[in-house]
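Excluded from the complex is one protein chain; the other protein chains are retained at their positions.
Then we have subunit A:
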C-alpha cells in the first residue's frame, strides 16, 4: 500500500512462525504417514526452504515490487496481469478456507449453537480493524502474539509431560511400510501446507527492511516453525496414538482433552483454543492482506484500503458457502486444493517466473555485450 512500510527482522520472523503454524497445528499434518508423520514434516522444511529461495530469487530481481507487479514485467502486461489476478483470487480463496477451518473449530468445540456466519463476522471484523491500522501495527501485534503463544504453549508441554500422557513407544516401529507413505505425505500435501503457503510472502517481501533481513529471518522462520511442527507432531502421536489421530477431527484438541492432573487441572481445551484462534487470525490476515495488496496493485488503486470492506464481506460469505458441510470442506482441502491450486500457484508459476526472468536477463546481457 504505502511504500514507507518497513518491517524489521524479528517481526518478520514472528509473522512467518505464526503463519506457518496456522491450520497445520489444528488439523495435524501428514496423517497418512501414520506414526512416521513427523518425518515428512522434517523433510518438508527442506522443500519449504527451496521454495522460499525461488520466492527470494524473484524478490532479489524486483526488490520493490510484489508478485502481481513483476509477473507483468516478466510475462508481459496481459498474461502477467491474468496471473496476478489469479493470485488475488487464490489468496482470497485461501483466506476463506482458513476462516472456515476456524469457524468450524469453534462451532464443533465450544459454540455449538452459533452460526458459522456470526463467528466469521467477528473474526473478519477484528481483522479489518487491524488492517485499517496498517501492516506495521499488525507486524508489531504478531510479536505480542508470539509471546502469548509461547506463554501458553510451554505450560501445556509441561502439563502433558507431568500428566504422564506421552508414550514414546507409540512412535514405533519406524518406517513400517518403507519410504513410500512418507514420500506420498510429503508431496504435495506437506510441502504445500504449510511450507508452500509462504508464497503469500512474495507480496510482503517488499515491505521487509532489506534483502539481507528477508533472507536471514525468512529461512530462520521456516526452519524454526518446521522444527516446532515436527516436535508438535511427535508429541501428538506419543500422546494419543496413531489410530486416534487418524480418526479425530482436531487431534490437538483430543490430545489436550486427555490432560488431567490431580483431578483439578483438566479441560485445557479452552487454553489451546486461544492459541489456535490467534494462529488463525494471523493466517487469515496475511492471506486477506495479500489479496487487498494485489487488487490495489493490479487496478492501480490510489487507496487500496477501499477494497478491504468488499473483500472482507466476500471472504465471509465464501467461507460459509464454500462447502455444504465440514466433511466436504476437508475432502476438498485434502484432495483437490493441493493438486489443482497449491501445485501451480506455489510451485509451478513462481518457478516459471524465475526461469523466464533468468533467461530474459541472459538475453539482455548478451545483447548489450554484442555491440562491444
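As a convention for this text, a contact is a pair of C-beta atoms (placed from the backbone, for glycine too) under 8 Å apart; a residue touches a chain by one contact, two chains touch by 3 or more; residues count from 1.
Heads up, the rule we're going with is that contacts and distances are computed from a predicted model.
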Hidden subunit of the complex - UniProt protein name among "sn-glycerol-3-phosphate transport system permease protein UgpE", "Amidohydrolase", "Spore germination protein KC" or "Zinc protease" = "Spore germination protein KC"
For the chain left off this view, which of A:23, A:142, A:230 or A:248 is in contact with it?
-> A:248
Which one, A:114, A:180 or A:361, makes contact with the chain that was left out?
-> A:114
The listed residue (A:57, A:134 or A:257) that touches the chain absent from the view is A:257
Touching the missing chain, which residues of subunit A?
-> 108-114, 169, 172-173, 176, 240-241, 243-244, 247-248, 254, 257-258, 260, 266-267
